[in-house]
Structure formats: C-alpha cells, structure tokens
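Taking it in order: structure first as structure tokens, then the write-up.
Of the protein chains in this complex, all but one are displayed in their positions.
Right, chain A next:
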Amino acid sequence: MFGNYGQRYIVLTEKDINERQEEDIGKVSAVLSIRREEACVLLHHYKWNISKLSDEWFADEEKVRDIVGLLLNGIDLPNSRKLTCGICFEGYSSDVMSSAGCDHFYCHECWEGYISAAISDGPGCLSLRCPDPSCGAMVLQNMINKLAKDDDKVRYARFILRAYVEDSKKTKWCPAPDCTCAVEFVSDGNYDVSCNCKFSFCWNCTEEAHRPVNCETVSRWILKNSAESENMNWILANSKPCPKCKRPIEKNQGCMHMTCTPPCKFEFCWLCLGSWAEHGERTGGFYACNRYESAKKEGVYDETEARRERAKNSLERYMHYYERWASNQTSRQKAQADLQKAEKEQLAKLTDVFGIPETQLKFIIEAWSQIIECRRVLKWTYAYGYYLDDKVKSEFFEYLQGEAESGLERLHQCAEKDLQSFLTVRSDNTEPAPSIAEFGDFRVKLAGLTSVTRNYFENLVQALEAGLEDVHSTAQGTTSSNATNIPSKKAVTKGKTKKQLPRTSSDNSDEGWPCERCTFINPSSVDACSVCDKHRY
C-alpha cells in the first residue's frame, strides 16, 4: 500500500524466533566453547547482545562466570553414598540428589518445588540460583528439563522466548490480541508496520498505525477521548444543576420553563434559575426572561455562565473532530468486513457469472485494501486537524482533507455500489444481465480510482508529516525543507498533480489527457473523464 516497504521490518513467527535463538546459542557455544545451556544463560544475561558478551568474556572470563554464576568445573558426586537434602533435611542416596554444579545437593522433590515456586513468580526464574544463600551457581535449562514438572518446563521455555523479544531493542510483540508474532524493526523513519495477522501498528508506540500524525499526538488524542474530563465538560456545557435539588439537568431545546423530575418537581427558569412562579409579564413574558438577557447584554452575567459558554465552544470543536474521527473508524471496520466478503464470496460469484478467473479480479481486493488504508489515514487527519492551531495552515489543511475525503468517497462508492449491479442475480430475467464489456468498464474505473486515491493519500501523508511546510518544495520536486513561505492552494495542487503524473510533452494526443479533477489519465479518444466524468475542457 504505502510506498515501498522493502526490508524496513521483519515479521517473526514463534518458529522464526526459536530458530534465531538457537542460531545465537549455537554460535556462542561454538565461539566460547561452552555448553548450549551455558550459552543460553549468558545470552539472556547480556540481553542477546553477542558482541558485548564475547568482548567481556574474552576480556575477563572468570569475572563473567562469577557474575552469571557459571562454575568452571562440575563437582563430582561426594564420596559418601548417603546425603542430607539442604531443604527437607531428609537423607537420600546420592543418585537421587542433584546440585547446580556446586556442592549443595538437594533431593529431586525439593528441586521440583523450588523450580516451580520460581517459575510461578515470573520471568525472574531465568536467572535462578542455587538455593543456598551463599552460593550463586546458576540453575541451567538442562537442570530445569531434568527436574521440573512438564508444564513448568514449557513455561520456562516460553519465558526464554519472550525474553528474546522483550530484551532486544529491535523487536516488539505484535499488540493484536491472540497474535503470537513479533516484529523486528530494521531501518529508521516510518514506524508503520503490518504484521502477518494483518494488524497494522506503529512499531514505536505500538498503538494502531497512525500516519500522518506522530506518536505524541496519538497518545494525547487517545487520552483525550478516554478522559472523564470530556464528560465533565459536556455536563458543564449542556446542563445546569436544579436550583433546588442540585441534580444536573440537561435542556434539550424548547422553552425556558423547566420542571425537575420527581420527586423534586421544582419549576424554574433555565436562564435565570429563578423560581418559575416569579416569572410573568414583569420579567418580560412567560416564555422569555429579560433578567437574563439584559444582564447578558451588559456583560454582567456571572462567571459560571461564562465558563459554561467557553466549555461549550471548546467541546463543540472537539465533538466536530471526534465524530469524524470515529465515523471513519466505523467506515474502516465496515470496509474490512466488505473485503472479507469480497474474498470469500463475491469473487467466486463473479467468476461464475462472467467466466473471469479470480486472478484477474484482484483489482477488487486492491480497491478494498486501499479503502481500508485511506480510512485509517483520513481518521487520523482529524486528530491532526484538532491539534493544528495555525490559522493559515488550518485553512489549507482543511482544503487538502476535503479533497481527500471526496476522492475516497468516490472510490468507496464505486467499490460498494457499482459492484453490486454485477452481483445481483436476476432470476426473473426482467433486466438484461450486465455484459462483460460493462464489467470491463467497471474494472477500468475502479482500478483507476484506486490508483488515483493511492497517489493522493501518499502525497497527503507526506505533506502532513512535513508539517505542511514542505509542500511547496516537495511539489517542485526538490528536497530542500527550508521553504518558509506558505504556498498558495493553487500552486500546490497544481504542483501535486505534476508530481503524480509527470507530463513529458504539452501535446497529449498520443498519451491521453490527465483529468483535472481526479488526475486519471484518459485516452485521447474521450472528452469526459472515464473515472469521474469531469469534462476535458
């Protein structure tokens, strides 16, 4: 979808992670000539940083061994046949006792309990030491596998797997529920990644993908949406406490004569909050209240009222952006469902009706994928707009956003509505079935809109990410970012068109003509755009 992802990141399945771990362990155990499980604890201690581990190992092996608790020589079983377990104090014959390579022997039942207690305490079990408080010998994985219960062995192995991902600065778990993949981020810059499970997220903040806004804006926006304070603002702006019982009352249009709900039933005036009984001719009529209006005119209405007014203005602004943010989210979910429907049923049906192989119907899937992606971008442009407080930029931004919105609407409508006419089965044959030629036209239109919308949104994301400063220079094809003057709308949109579809000659007779509105390149044989119907001249 967006740009060229190349090798910016790598999705790792559990199997991949295991293989990488085994590879690292194998490498380290070969280079340092140590056992596999020793390499494993060393790597865990050094957060899987092989170069740091080998540097420190070769600088001072003894010190590293001491810190990590790797004993140099295995202790031979003591000579006596009977030993006392250091935990249960029972006597056992030495063949049912074990130590972590030191001379502190414990019976296998106590080892099992000791390991189990450590594993249920969490990932700290990966650096489990000999139970003797004065001994730092590390309990290695082969000990765990020999002595622990089966489910503890599994949990221990999982902790190792998790540690590999969580210790590394370059890998993170996919945040989608039930997804077991991790993503390794390779390059810098654009953090949007897409997991095997199709979930797109920002690798940096692990929220869902949110280009063109940055991580900070996302967390501010999410916090704002969840904050109870918005509810408080709403109550403050749209409700007043009943002057008698103090419960908040919402006024949903209508006259100023308020009656509180039972049991209070107090009748009062919404404007001045005075008892309704005192209202009449004297206060300016039954359904108006001069006491409030005249005070408001003179600017003496009280501080609470002013605060309520301010809250209402800021709340209305927020609601404007929030509603659009949320409705794009909803549209996106609908589009995701539609994509699944297309994949599961519709393509097969079209193949049946028109005899076109599914491989040639990919353009429908591409259209839906593009819609899903664009809905996401459009959604976040509303958070972008909410926090944009430069008047000139705002105006320009709203223009770009409006264009994006209508472009996407065109595409979404084409995918949703136009396609339907080819899917509806007419069993009664009242209308002639659409012909293959008509389907061909539809195909040209949908594919054209998909590519036009893709281009527009790519440019939009770049422009917004550059803070709308660079639009001018981007449009002119330079990379300089020090253009400080705000470009005029016209210059920019023209520039964008140029960038998307470079024209090599002023005479378009052999190459077709680009539509002014949607930029689709039409064959020179037609005078109206085959995508959006705009006339050529």
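Odds and ends about this structure:
Just so we're on the same page, a contact is a pair of C-beta atoms (placed from the backbone, for glycine too) under 8 Å apart; a residue touches a chain by one contact, two chains touch by 3 or more; residues count from 1.
As a working rule, contacts and distances are computed from a predicted model.
Look at the chain that isn't drawn here: its UniProt entry, checked against "E2 ubiquitin-conjugating enzyme", "Actin-related protein 4", "Cytochrome b" or "Transcription initiation factor TFIID subunit 5", names it "E2 ubiquitin-conjugating enzyme". The hidden chain makes contact, of the residues A:90, A:345 or A:358, with A:90.
The hidden chain makes contact, of the residues A:117, A:154, A:306 or A:348, with A:117. Contact with the undisplayed chain is limited, among A:101, A:131 or A:407, to A:131.
In the full complex, chain A makes contact with the omitted chain through residues 86-90, 104, 106, 109-110, 113-114, 116-117, 131-133.
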